[in-house]
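Taking it in order: structure first as C-alpha cells, then the write-up.
Apart from one protein chain that is not included, each protein chain of the complex appears where it belongs.
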Amino acid sequence: MERFELVRARTLALVAPLTAEDCQVQSMPDVSPAKWHLAHTTWFFEAFLLAPHLPGYEPCDPAYAVLFNSYYVGIGERHPRGRRGLLSRPSLDDVIAYRAHVDAAMNRLMRMVDPARWFSLVELGCQHEQQHQELILMDIQHVLSCNPLHPAYAAQAPAQSAQLPLAWHEMPSGLYEIGHHGAGFCFDNEQPRHHVWLDSFAIASRLVTNGEYASFMADTGYARPDLWLSEGWDIVTGDQWRAPLYWDDATGAWSRFSLNGRHPVDPNAPVLHVSYFEADAYARWAGARLPTEAEWEVAAHATPLAQLADTAWQWTASAYHPYPGFTPPPGAVGEYNGKFMVNQMVLRGGSQATPPSHARPTYRNFFPTSARWPFTGIRLAR
Amino acid sequence: MERFELVRARTLALVAPLTAEDCQVQSMPDVSPAKWHLAHTTWFFEAFLLAPHLPGYEPCDPAYAVLFNSYYVGIGERHPRGRRGLLSRPSLDDVIAYRAHVDAAMNRLMRMVDPARWFSLVELGCQHEQQHQELILMDIQHVLSCNPLHPAYAAQAPAQSAQLPLAWHEMPSGLYEIGHHGAGFCFDNEQPRHHVWLDSFAIASRLVTNGEYASFMADTGYARPDLWLSEGWDIVTGDQWRAPLYWDDATGAWSRFSLNGRHPVDPNAPVLHVSYFEADAYARWAGARLPTEAEWEVAAHATPLAQLADTAWQWTASAYHPYPGFTPPPGAVGEYNGKFMVNQMVLRGGSQATPPSHARPTYRNFFPTSARWPFTGIRLAR
Amino acid sequence: MERFELVRARTLALVAPLTAEDCQVQSMPDVSPAKWHLAHTTWFFEAFLLAPHLPGYEPCDPAYAVLFNSYYVGIGERHPRGRRGLLSRPSLDDVIAYRAHVDAAMNRLMRMVDPARWFSLVELGCQHEQQHQELILMDIQHVLSCNPLHPAYAAQAPAQSAQLPLAWHEMPSGLYEIGHHGAGFCFDNEQPRHHVWLDSFAIASRLVTNGEYASFMADTGYARPDLWLSEGWDIVTGDQWRAPLYWDDATGAWSRFSLNGRHPVDPNAPVLHVSYFEADAYARWAGARLPTEAEWEVAAHATPLAQLADTAWQWTASAYHPYPGFTPPPGAVGEYNGKFMVNQMVLRGGSQATPPSHARPTYRNFFPTSARWPFTGIRLAR
Partner (left out) sequence: MERFELVRARTLALVAPLTAEDCQVQSMPDVSPAKWHLAHTTWFFEAFLLAPHLPGYEPCDPAYAVLFNSYYVGIGERHPRGRRGLLSRPSLDDVIAYRAHVDAAMNRLMRMVDPARWFSLVELGCQHEQQHQELILMDIQHVLSCNPLHPAYAAQAPAQSAQLPLAWHEMPSGLYEIGHHGAGFCFDNEQPRHHVWLDSFAIASRLVTNGEYASFMADTGYARPDLWLSEGWDIVTGDQWRAPLYWDDATGAWSRFSLNGRHPVDPNAPVLHVSYFEADAYARWAGARLPTEAEWEVAAHATPLAQLADTAWQWTASAYHPYPGFTPPPGAVGEYNGKFMVNQMVLRGGSQATPPSHARPTYRNFFPTSARWPFTGIRLAR
C-alpha cells in the first residue's frame, strides 16, 4: 500500500511543473497528452481492480472507460489514439479529482479485500504507471520542443560530463540462459527463461558520446548510403535527417533541446534521441555493430558496464518477438505486450527518465526503428 | 475609443465559458485555438498601431510577433497555421495579460496621437476582431464536437422554430450597381462599386429548412451523382457524407450538435453547416439554383428578405474574385483579402454568430467549396 | 460523313509515331493513356449513336462500356480514372480493331438512318474527339517527359521565333453580349448568349514571351510571396516550383522539353505550360492583370490579336461557371461540361495542338488553377 501511494504521488509530482495547457497538447500521434497519462494510469486501477473486486464501487464517470482505455480490446471501446489531444474535457482538475476518487477507493479495496486477490494486480498497476512516468517525460519534451519559445520543463542547466574511457568486455561463447527468474516482478514478455547459444563477443563499457557521434556526422555519415539500411536511407533523405532529434545548428554551433531547455551539445555526454537506423549506421561506420538482446543481458549480468540503466535505452540488434514458449496471461490484462511483437526492435537498460526501481537486466523495452523521441542511445558490440 | 473597448470586451466575454484547455485545442488545420484568436486580434493592434505609431512602445513579448501573425507576409515570419494548437505557452492567462498590455497602450495611443493617424486603422482592427469573434464560435463548436462527451458551450436548449412561409421575390432585368458606397466602413474587397447587368430572376424569401433538406436526404439526394458537381461527388463518396456536418442518427433519429449541445433536429429551423456542394446539389434537386452574389446584393437592397443576415451565411453561385478595378490598399494591412481570390465561393448575409454591427449587404464572406464548419445555409434563386 | 472520317483518321494519325508501350502509360492521374483516348472517343459513338439508333448493333466487347466510359454517370459504371494505365488489355491492336468495328457500324448507321436522328450527335462526337486529339498530345508530352531518355514525339527541331512587338488594344466601356450565337456548332457551356457590362480596358496584342517570363524569374518572381495568391504560394514552396513545367537548367542554361524533344528556351516564343498561379503572379509583377473571359471574347471579336487561337490557351481571371440561364441538354450526353463548373478557371483561345476547325472565340476551355501540362500561356490586360 505504501508502494501504491508512492508511485501515485510521484506521477503527480512529475506534472507539477506543467500548466493545464501543457498537459493538453498531443504534438504527434505517437505522443499522448500528460493529462491522458494521468487518467489512463488511473483507469487501469479502476478497470482491473475496482470494477471487478471492490463491492459497490461507483465509477467517477462511466465515459472515462472509453476515453482512457489504450489498447485493451477485451475491456471495450477506445477513443482513437491520434485524437487524444482533442479532449479538452475532462479538464486537468477533473482528472486530478478522478485520481483522488480512484485512490480513495483503492485504499478501501486494499483494506477490505484479501491481499491475495489484489496484490499482484496492484503491483502490475504500479509498474504500468511507472512506465507511463517515463512516457510523460519523453512526451512532454516533444511537446515543449514544438514551441518556438523553447520552454524548459526544469530550469537548471545540465552539468558538463567528464570523459569516460572506453573499454571492451570480452565474453566467451557458450550456452547461456536469459529471461527473468526468481521472485521479483517482471512483465510477461521477459519469460520464460530459456537457453540461447552465443558465439564469443565483446561489448563496450560505456555508451557512444555526442563527440563520437559528431565525428560520424562530420565524416558525412548522413550522406553515405552504404552505411544505412535501405529503409533508413529513405527516411534520411525523405525527412532530411542530419543530426539526432532535438539537435539544431541554426546559431552556427550544435545545441540540443532537453527537459532543461536548449543548451550547447556536451561532447562527453552520451548521444541521445537517435533512431535504430542511426544507431545501426553509426555502428557500421565505427567498424562495430549493435549487440543482440541476449548478448546485452548476458554481459549485464557478468561484467560491470557503465551507464547500464540510468542514462539511455540501448538499441539492440534483436527484433521484438516472443521468447520460446511465451504465453500471455489470460484476460484483458495480458493483452498489451504480445500485441506489439512485430516490426519493433528491443532496447535494453533504462534511461535518466526511468524510475529507479523500474529497471532490471531482463527488461525488454521496444520501439519502431524510426522512433527518436524516446531516451535512446548506443552501446556497441563486436 | 468606446467602440474599441466594447469590441475588445465582447471577445473576452465570448471565451468566458471556456476552460484553458478548451482554448488550447486545434481540432483540424482549418480551426484555430480560441487562445490564438485572442492573441492574434491583439497582435493586429500591436503590429499596425502601436509599433509604428506609439512612441516608446515596448512589446509584451517580441516572440509574439511571429507566433500570432496569420498571413501578413509583409510583417515577417509566421508560425505554421497547422501547428497553432501545439503552443501551450503562452498560457491563456499570459494571453489575457497580453490583451491588457495592448489595450492599455492603445488607450495611451488614442489619447496622445492625432486621431487622423489612427482612426481608420483602429476601426479596421475592430472589424478584424469582430470577424474573429465569429471564428471563435465556429471553431469552438468544432472543437467541442470532437469530444465524445458532447460538452455544450451554452447550456440552454434552442427554442423550436415556427414555420415560415416561402415566397419568391421577382426582380426585373437591368443594369444595376453593386459594391460598397457611402461613408461607412467596408473591407477592400467590397469596392469599387461597379455596374453589372442582371437578367430577371426570383429569389426565395427565406432559407431552406432542416425539414426541406431532410426531404432531399430521404429522396436519396446523397446517392444520386446526377445531382452533384463532379468534385463534390468525389467528396460525398470518399468521406461518406450523408447529412450536414454535426448531424447524427446513431440513436435512430437525427440530432445535431450545436453550441447548445446535442438536440433533435428542428424541421422548421434553417439547415446549417452545409458545404457549397450540398447547397448546389440541394438546389438542383429542388429545381432551383443558387443566386449569384450580384443577384443577392441587388435583392437585399430592393426587397425584404427573411433571415437576411442573422441566421446563416448564404452560399452564392459566384466565385470569389476581385471587382473590376480592385486594388488592395498599400502595405501589409492590405494583404489579406486579395490573397484568397481563387478557388473560394462568396457567401452573403451573416449568421447567428456574426456580431450585429458587422453585417451589411455588400459584405463578401468566402470559403472553399467543401467547408462545412462555418455557419452556412441555403437561399434559393431561379 | 466525310467529316466523321476525316476526324477519325486524324486521331489515328496522331498516334502513328507512338509505340504500343507509349500508348499504355499513365504518368499521373490527370493524364490518360493514348490507348484510352483512342477507345473512349470510339465508345462515345457506340454509346450515344450505335446502341440506341442502329438496329441490331452488336458491341465489339460489352466490357468496353465500363472500361472506356469517362464521366457519364447516366450510362453506367466506369473504370476508375487513376487506374486507366493498368489496363494492358485490350491491347493497342485490339483498340484499333475496336475503332474499325465502330467506324464500319457508323457507316451503316449514317447510310440507313434518317440524318435528322444522328446529325447533331455525330457532330458532337467529332467535336468530342477533337478535344481528345489535343489531350492525346498534351498527355503524351507529359508521358515522354518522365523518361530520362527524353524521347521526342516529332523529330524536327522547332524554328526560332521572330520578335513580335507588343501593343495594347483599348476597348470602351459598355453593355456587350457574349456567348455563342448563329448556326455553327458550340458546346452547351457557350450558351445562352447574354449581356455583360464591361468597364473600359486594354488587352495585349500578343502573348507573354519566354524572355519576358525569364525576366520575372530573374527578378526572384518565384521567391516573393507578395506576388502570389496564397494557395499558389503554398504550391510554389511545397513543390519547389522555380520555372514553368518542362523547363530545366541542369546543364547551366534553361532548356525546355516539348513534343520535339529538349531544346534551348527560345526567348521570343510565347511562354507555355504555366499554371493560373504563375500567370497571375507574372501579371501582378508586370503591373497588369489577366483579362476576364468576357473581356477576352469581346476583344477577340472587335480587334485583331496575334496568337489568338493557334499558340496557347490563355488563362482568364474568370472562374468557370454557368452562363445566366444555362441548362444542360437532357440525357447522359449533357452530363459533361456542367459537372465541372467549380474550382476551375476559364481559358480562351486555342493552342498549337488544337485542331484548326475546333477553335472559336466563344469556346470555353477550363482547368484547375495548378494545371501546367496543358498548352497554357499568358495574355495580359489592364
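Some observations on this one:
Chains: A, B and C, in written order; residue numbering restarts at 1 for each.
The rule is simple: a contact is a pair of C-beta atoms (placed from the backbone, for glycine too) under 8 Å apart; a residue touches a chain by one contact, two chains touch by 3 or more.
These numbers come from a predicted model, not from an experiment.
Partners of the chain left out, restricted to shown chains and counted across the full complex, are A, C. The chain not shown here is touched by just one of C:His79, C:His169 or C:Arg382, and that residue is C:His79.
Among A:His194, A:Arg262 or A:Arg360, the one in contact with the hidden chain is A:His194.
In the complete complex, the hidden chain is touched by one of C:Ser91, C:Ser215, C:Ser230 or C:Gln352, namely C:Ser91. On the side of subunit A, touch with the chain left out of the figure occurs at residues 71, 73-74, 175, 194-199, 225-226, 229-232, 276-277, 280, 317-319, 321-322, 324-325, 335, 339-343, 345, 369. Interface with the hidden chain, as seen from subunit C, comprises residues 19-25, 27, 35, 63, 66-67, 79, 83, 85-92, 143-144, 146-149, 151.
As a convention for this text, only the chains that are shown with their structure count from here on.
Centres computed as Cα averages put subunit A at a distance of 45 Å from subunit B.
Note: centroid distance subunit B to subunit C, computed from Cα atoms, is 36 Å. Rounded to whole angstrom units, the spacing between the C-alpha centres of subunit A and subunit C is 57.
In subunit C, no residue touches at least two other chains.
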